[in-house]
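A quick write-up on the structure given underneath.
As you look at this complex, bear in mind that one protein chain is not there, while each of the others sits in place.
Think of it as A and B in the order they're written, each chain with its own count starting at 1.
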Amino acid sequence: MQHPLTATDERTAEPPAAAAPLLEIDSLHTRFDTADGEVRAVDGVSLTVRAGRTLCVVGESGCGKSIMARSVLQLVEPPGKIVSGSIRWNHGESGPVDTTALEPDGEQIRRIRGNEIGMVFQEPMASLSPMYTIGAQLTEAILLHRDVTPDEARQIGIDLLTQVGIPQPEGRFDAYPFQLSGGMCQRVMIAIALSCDPALLIADEPTTALDVTTQARILDLLKDLQRHNGMAMMFITHDLGVVAEIADDVTVMYLGQAVEHGTVEQIFTTPKHPYTQALLGSLPTLEDTTHRRPLTAIRGMVPHPQNRPTGCPFWTRCDAAIGGVCDVEEPPESPFDNGHRAACHRYSHPDGGGSVPLPAPAVRGHATDRSGRGQAEGAPVLEVRNLTKQYTVSGGMFRRNKGTVHAVSDVSLTIRPGETLGLVGESGCGKTTLGRSIARLVDASSGEVLFRDRDGTQVDLAALRGAALRRYRTRVRVIFQDPFSSLNPRMTVEQIVGEPLRANGMARGSTLTDQVAEMLRKVGIQPEYMSRYPHAFSGGQRQRLNIARALITEPELVIADEPVSALDVSVRAQILNLLSDLQDELGLTYLFISHDLSVVEHVSDRVAVMYMGRIIEEGPADALFGAPQHPYTQALLDAVPIPDPFARPERSSTVPDELPDPMNPPAGCSFHTRCTFADSDHGCSTTLPALTRVDEDHDAACHRSSDLTLQGITRTREIPEAS
Amino acid sequence: MLRYITRRLLILIPTLAAISVVTFIVIQLPPGDYLTTRIAQLSAQGDGSLSAQELERLTQRYGLDQPVYVQYWTWISNILFHGDFGDSFVYGRPVGALLAERLPLTILLSVLTLLFIWAVSFPIGVYSAMRQYSVGDYTFTFFGYLGLAVPNFLIALVLMWVSLQYFGTSVGGLFSPEYRDAPWSMPKFGDLLAHLWIPVVIWGTAGTAANIRVLRANLLDELRKPYVTAARARGMKRGLLTIKYPVRVAMNPFFSTIGWILPGLIAADAITSQVLNLNTTGPLLLDALLAQDMYLAGSVLLISALLVVIGTLISDLALAWLDPRVRLRY
Partner (left out) sequence: MTNAPNPDAGGALAKPDLGPGPEPTESTGQDRLALASQSQLVWWSFKKHRLALVCGVITIAIYAIAILAPFLAPYPSGHHNNEYTYAPPQSVHLLHEGTFRPHVNGYSFEQDPDTLALTFEVDPEIVIPIGLFVEGPEYEILGFIPWDRHLIGPTDYDAGPMYLLGADANGRDLLSRIMHGTTISMSVGLVGVLLSLFLGVVLGGLSGYLGGKVDTAIQRLIEFIIAIPTIPLWMALFAAVPASWSPVQRYLALTVVISLVGWVGMAREVRGKFFAVRNEEYVSAAIADGASQGRVMFRHMLPSFTSHIIANLSLSIPTIILAETALSFIGLGLQSPTVSWGVLLQEAQNIRAVSTAPWILLPGVAVVITVLAMNFFGDGLRDAADPYKN
């Protein structure tokens, strides 16, 4: 696999060996002694972080990334224990030390923590104590390691808050964490981690819990800070887009082991390990193609460390596995050019052949031609007219109304038969409420939900109740987000999947069993598992059950609310493929809700973008992503990390990450507080822009859509040719 | 915060009104009215009967010839505007005077018990959580269960029996016989202290046990929170960190103790007070209830309900002062 270099970066141009190793982890083993046996969470990881460079550690959840990171600072809580291996820290004031040899919570390790190595965690809000102001927690960190007076510490603290981009730092200094947004809290955490000028910053999925726009700002911030103070970073993530955006070096982890090391270019252009290759293949990417490329899913899922296969940990899911070798011996590391290394028998074993055989071309026979997308024929299945849902927020012990939130505001939508309408927006913008109002899981405050019955008449679902409504519940179905809470743990698969049939008297007895079996087969679950309970299934399998339940009534419209957000990348690809297969097979119409633009782009024919309860842009996927007409859509597109290190974005003007208070939406265009194009001459802060037609089948709600030219996805990536 | 306090105070008014109504209903519950009971009482004692004049006065005083709601108003307005709680026929004295005699001691005991509970349960709770599953933790946990399982009056009985059997003295009462009627003096005060610890310890057992359990459970939850790891990751000492962060959150149950310990002792531990022969309001309530001396019983009930309300208010305010999440929500 060759990749034409489309860009060069002066940092990555220098050979990696040039920088001195700062942190060297050598065959680290961290284990948990649990009641159910020993869990080998980290099982022989070796890796190196070099001074001034960013190492990304990537892998699906449960691969031991967090435990590895915590082991560095001896932060693993009992029953977890580092059992062997060494972690050399070469920056110690008193020369290199092995942090595993230090007394836990002793003087020495505490001098390293926070002072020489800073750490940032995944849950910013929960990582700050709610009982103290952020200023108190920040100064505390400063006073711990620096010899300054409390007054000086306060000044340093305020400077730090300014540095991490917190507006009005003096005022925020005395705020409590719960008064700030998640993004702001993460900035505070970064300020705390940076307070003593560490040589290394360990960031464990620091942006996973945040919205894309916020994520983009935090990534930019980290890159900026690094450029300023030259610290090294160990950045843990499961998102290859983020890796491509921020990494210099990459370590790929699988099941407690490091399976591949290389520079970011090496990993993305010539991935060696089958797991790395598969991860890259399973990514939906934002790209300007007219063909819906099926994702190359990895089969199965990451096994629990207690069921670690013998031999190569990946062999149970590997298509290149060599029988009798991979399932027996652990593969040694093979070196490639410039420090690129991978642990795979294909390169080291005599029978390996020195390369990984390529899978069959990953194009399905019926891959949809999307050149004509957005042109779905026929009368709309669903027409939503002026749908509004407001919630009264009451608070305090007196339950007085504190205000109203318009979760959905005057939304109108049309979905035509057989198409997929994608609905995107940041969290809290009202996507789920809209979906649930259509499915009548919440009652809309006003507006119509017109569903086209089989005889062509339109029925207003919003006005139905009781038995009349229940009849339509078999026609409009929902796939829920959370594969765990959406299946009743107290019912068997047969009862869960058969419930819609039973509740509506559509089948019973053996007919019902047969129908459930048939449906399970369709979603790729063996019908023999019918009498099992949900706890016997993995996340991906549960999502298949969820799909089976939704589709068993042969619905016309399916509302899929973030159906893959809770899943790992490899499993996500399986589910996305399944959904599009089923759509083709059963002629389904989808309303596909997601916060992930690349997923939406991958599945949708048309896309609607929501902001603060309103649809601000709607149009064919190509047009909307290629030539957006609303600054917010452009901001979202800018923020999406693209899994291509050669297409690192130069975000000159990112939107601020503070959302307005939904109880007091800004006057005029609700986006004007964050919009870089806001202009009072156009009435941005005074007049609400209406959703107007800007192009064929393309609407936008922006006063300036006619005089702005937005570039859409500017970063194009050429797919490596499968040769 | 000020708004919070004002609102909190405002909501007291309907609550207190409702409580007074319930108390009045309780007073009215026994068959017959105050007069008939009083007459029956007197004739049982062989004191003859009330004079017509006296009958008239009492009927007037309690409005007994009036409809029930007027009687309620007479009763509550006498309390509110004249501090007149009515008369106790068991003691033959005004209820107000009886209460004035016993309330100070009861409140002293309550406060001491509260302090005892805090002093004992705090270190043990923190220790148990930090050394989960250690021998000490198991021991304390077991004693905690035991403390909740043994009724206070039983502890009192056993203690009395043991001291009588093996030390030949009674631990009941609050004063040794020689000081019982003596005027207040330093030695008398010392004697009081020497007797006080027994009811305090007995009353404290259940509360201590409950507090340890709650503190331990809360602290265990808190210790697993990410902010603890985050604080360790910036190099804080474990002990200091635990006290500064999780313990402060886990302290909440301590403040809710105020809400029930005060009123609890006024009436709830009447039984233990009776066993220990203490001059507190508890036995007063008990005697009153057994003799259906309802004005006295009702008054004690009213005062202890009032104290619950005040106690809850204090604990809520303390909580708001301690926890910014509560303080800033309003």
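Points worth noting:
We adopt the following convention: a contact is a pair of C-beta atoms (placed from the backbone, for glycine too) under 8 Å apart; a residue touches a chain by one contact, two chains touch by 3 or more.
No experiment lies behind these values; they were computed from the predicted model shown.
Only one of B:Tyr69, B:Tyr145 or B:Phe189 touches the absent chain when the whole complex is considered: B:Tyr145. Touch with the chain that is not drawn comes from one residue among A:Thr213, A:Thr269, A:Ser334 or A:Ser486, which is A:Ser486.
The hidden chain makes contact, of the residues A:Gly44, A:Gly300 or A:Gly418, with A:Gly300. Touch with the chain omitted from the figure is made, among A:Phe32, A:Phe451 or A:Phe537, by A:Phe537. Across B:Met160, B:Val200 or B:Leu278, the residue that sits in touch with the chain not pictured is B:Met160. For chain B, the residues in touch with the chain missing from this view are 15, 18-19, 22, 26, 29-31, 145-146, 148-151, 153-154, 157-158, 160-161, 164-165, 170, 172, 260, 263-264, 266-268, 270-271, 274-275, 285-286, 289-290, 292, 297-298, 300-301, 304-305, 308-309, 312. Hidden from this view is one chain, which touches chain A at 35, 278, 281, 294-301, 303-304, 306-307, 309, 316-317, 319, 359-362, 364-366, 399, 436, 439, 441, 470-471, 473-474, 477-478, 480-482, 485-491, 499-500, 503-504, 518, 521-526, 529, 531-533, 535-538, 540-541, 544, 549, 571, 574, 577-578, 581-582, 585.
To be clear about the criterion, only the chains that are shown with their structure count from here on.
Measuring from the averaged C-alpha position of chain A to that of chain B gives a distance of 55 Å.
Partner chain A is touched in their complex by these residues of chain B: 7, 11, 224-227, 229-238, 245, 248-249, 323-325, 328-330. Listing the residues of chain A that touch chain B in their complex gives 70, 73, 75, 77, 105, 110-115, 118-119, 121, 123, 126-133, 140-141, 144-145, 176, 178-179, 189, 192-193, 195, 395-398.
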